[in-house]
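Only one structure is covered here, and it is reproduced in the block below.
Only one protein chain is missing; all other protein chains are in place.
The letters A and B name the chains in turn, as written, and every chain counts its residues from 1.
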Amino acid sequence: MAKMHVKMTVNGGEVEALAEPRTLLIHFLREQLSLTGPHVGCDTSHCGACTVDLDGKSVKSCTVFVAQANGASVTTIEGIANADGTLHVLQEMFREHHGLQCGFCTPGMITRAYRLLQENPNPTETEIRYGISGNLCRCTGYQNIVKAIRAAADQLSGKKEAAE
Amino acid sequence: MSAADGTSVQERTDKLEGLGCKRKRVEDARFTQGKGKYVDDMKLPGMVFGDFVRSPYGHARIKKIDKSKALALPGVKAVLTADDLKPLNLHYMPTLAGDVQAVLAVDKVLFQGQEVAFVVATDRYIAADAVELIEVEYEDLPCVIDPLKAMDKDAPVLRHDLEGKTEGAHGARRHHNHIFTWEVGDAAATDKALGSAEVVAKEFLSYQRVHPCPLETCGCVASMDKINSHLTVWGTFQAPHAVRTVASLISGIPEHKIRIVSPDIGGGFGNKVGVYPGYICSIVASIVLGVPVKWIEDRIENLTATAFARDYHMTGEIAATKDGRITALKCHVVADHGAFDACADPTKFPAGFFNICTGSYDIPTAFLSVDGVYTNKAPGGVAYRCSFRVTEASYFIERMIDVLARKLNMDPAEVRRKNFIRKEQFPYKSALGWEYDSGDYDTAFDKALAAVDYKGLRAEQKKNREDFAAGKTRSLMGIGIAFFTEIVGAGPVKNCDILGLGMFDSCEIRIHPTGSAIARLGTISQGQGHATTFAQILATEIGLPASMITVEEGDTDTAPYGLGTYGSRSTPVAGAATAMAGRKIRAKAQMIAAYLLEVHDSDLEWDVDRFQVKGAPDRFKTMQEIAFAAYNKAIPGIEPGLEAVSYYDPPNMTYPFGAYICVADIDVDTGVTAIRRFYALDDCGTRINPMIIEGQVHGGLTEALAIAMGQEIAYDENGNVSGGSLLDFFLPTAVETPAWETDFTVTPSPHHPIGAKGVGESPNVGGVSAFSNAVCDAFAHLGLTHTQMPHDHWRVWKTAQKLGLVE
């Protein structure tokens, strides 16, 4: 089948490319744009390792065709850090609170948490758990991920981090 | 106390971030920024992609394979079948268990999902299209699914390639679907004790087939450099050196011409120990085509074709006195190994360390026999986040203790306490042949029971049962206890090897002139944080800050030979090698310091990060100063440089233990079990990094929850797999996962250089039985002694139904 011309904004930059319409967004990002942060974990939209931000929504890029994302604005983990190059608070808090182990779910998890905190800057533990329930982690048991996201929320809202 | 340079011992110790420090992980900077390097992230010039045609049948004869349409598709480079591999003698590969496994199906398929043909194309989309174009004609054959019927007289013959082979890798085979029988202990004495016992409890316990299911599936990139006859394979390997040796033995390529690299690995949990057909086919394809070949399996392939775990069907008999003192234990296991015996166990242990099944208890007499059988299921039998078959063993004994407690009408905590191996009995020789290194079970158990207010919980449960009987509630409360003993750190070369390779491990350290260092190990982290913790071990040993020590693993061209990471062996074995290599560094450093300070080396003493003159602490040389001198001073009788390598052959296994208590509430009408509380006390000996230990416990408990409450790779009678995608295979989300409470005691290993025992797998080993015991306990007052896992909604409901609680 013919390739189509795709144009989108990825991590703030304009991207143009030729791609088969059936190309999954995750493959387009990883293979054509070399943005290998988001991962493929399950292929069936259950694990969330491929989560990216698409026009302000968290989506599983393994279940989106590049054709559908044509014209959209996409943010991946590679675009989460602050404009000045410093790490986003979520990235710092995941490290601070040991919210990752093998690191495979981490890009999707942080990208999802980023959108969650945009929408709900002060989530309860239960809201965080539901908010990240589209992202599977096999290593951490989620406890420290929840802690990291809560800590990031505190930092972002200017509250003092609770002493350990 | 301040040193001469004005810093206190505490300040200098803190600066090292050594043993016991909650050091933040050095790995995290790349992972949190999406800069990890996993195998599927690799892109090499000219790289092509492989994909499999797989069997839709559980058992069928292959009548014909037509690859012409696939070969005609533009972009398709090759299609391999068993016929293409035969001339290379690569159609079968040796397994870790002394069997062979078809790389591509030879004449017939033996399980659904088995590899039949390997397609190579310029991209993964074309490869997938080509897979659809390959036409395979099958003739369906009857399947063997129930392992208990595998050795029936009229059971279909599965392995025609083994016809007439009466001797297997582990002794005589007595049936065409029989793999081995393994016996340990004293059968006659055990039978005698059972026959004369005051009380005997018997139960059949089935531990279902599950799968480690790391979030990253298996895969590799194989690249044959034909000019230099040099093969490089990057892949998801938990044991890269072993893969190199196997690859050399299979391919005939000399071992020095093979480089195996494990890049970042997205979780392993045992799934990435074995060698899979995808690796072999990628290597062959790269040799044939002369370009790099990438193969990455998808999740369904991962769950249905790569190594499963468990599938143990255990009959237990436990004898005791009326007052609860255990006198004997007997266990017979039917082990379902699938179509090929690809278990990852040390050679002499076809059932792994299942003979740790006497658990934490002083049981005078025991006998174990295990029958391994072939069925039409995927091969495997790996240790899913546990040491070899230890989760099965722990589940067996911890369930049997509860079964016995019901029979005796005693509290399960009381039966445990009565039978614990006492602190003064260590080192303890078990009836089935192990020597437990150290333990203090009573202290740990007391702490755990007090932490959860066990008496209070039982009182609450009594009230709950009264309320339930009175119709005031439809929820039943269960309290599950597990007191597990792990056996990890395989292992002593005298009795532990894999394919003849002794299970030592290694560390090589180079100290740089400016006082930083690199340590290379034969292990490979899959999320355990080795780069962080091994630097901590070394920091304490050699007095350089952990932040100045790079830890590198996974590249066979640079790392010393090691047996890899699984079975919680990295800390017990490679961690010990690291400490020992560090001590060699320190020994040489002492001689250098003596020269620099112009004293005899016996006049020096080690103090955190320096050697100082005994009685004159203001005269010292720091390790940093010594490092520079090692490269800068001509010291008589001492070679320049500061390097060391240590190969560590552990004198014994280590035996971590723990007390876990689970409180669950079961809605009998829906079968839904809510985990109200889970308390986990772990004793893993010396604690290297408490933050990482806690994280390991959280993760292991979550996997235990998944196994106990829902995971199952099930087959129907025709060999069709259910539970083969993440829709059905239960991986709990943050919502189903409770908050975990962790606690610890510290009983160092007496034989490990720093006293550490390993922890990554304990929570899975102890967790599964704690959950299962809680579910069984909820119904215990109604006469239930046992109900099979997984305790998913429908099975729990069925249990309630059998007890007459629901219609």
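One rule holds in what follows: a contact is a pair of C-beta atoms (placed from the backbone, for glycine too) under 8 Å apart; a residue touches a chain by one contact, two chains touch by 3 or more.
Keep in mind that, in the parts below, contacts and distances are computed from a predicted model.
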{"item": "Among \"Xanthine dehydrogenase family protein subunit M\", \"Heptaprenyl diphosphate synthase component II\", \"Iron ABC transporter permease\" or \"Methylaspartate mutase\", UniProt-listed name of the chain not shown", "value": "\"Xanthine dehydrogenase family protein subunit M\""}
{"item": "Residue of A:59, A:77, A:90 or A:139 in touch with the missing chain, whole complex considered", "value": "A:59"}
{"item": "Hidden partner chain, touching residue among B:17, B:115 or B:129", "value": "B:129"}
{"item": "Residue among A:30, A:46 or A:138 that touches the chain left out of view", "value": "A:46"}
{"item": "For chain B, the residues touching the chain missing from this view", "value": "124-125, 127-129, 132, 298-300, 669-672, 710, 714, 722-723, 727-728, 730-733, 735-736, 792-794, 797-798, 801, 806-807"}
{"item": "Chain A residues that touch the omitted chain in the full complex", "value": "1-2, 4, 20-22, 24, 43-46, 48, 51, 57-60, 63-65, 67-68, 70, 112, 116, 130-134"}
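Definition applied: only the chains that are shown with their structure count from here on.
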{"item": "Whole-Å gap separating chain A and chain B, where each centre is the average of the chain's CA atoms", "value": "30"}
{"item": "Of all residues in chain A, those that touch chain B in their complex", "value": "20, 22-23, 27, 30-31, 34-44, 46-47, 49, 76-78, 80-81, 87, 91-92, 94-96, 98, 100-107, 110, 128-130, 132-146"}
{"item": "Contact footprint of chain A on chain B as seen in their complex", "value": "24-25, 27-38, 40-41, 43, 124-125, 213-217, 264-267, 269, 296, 298-300, 526-529, 691-692, 694-696, 698-703, 725-727, 731, 733-735, 737, 739-740"}
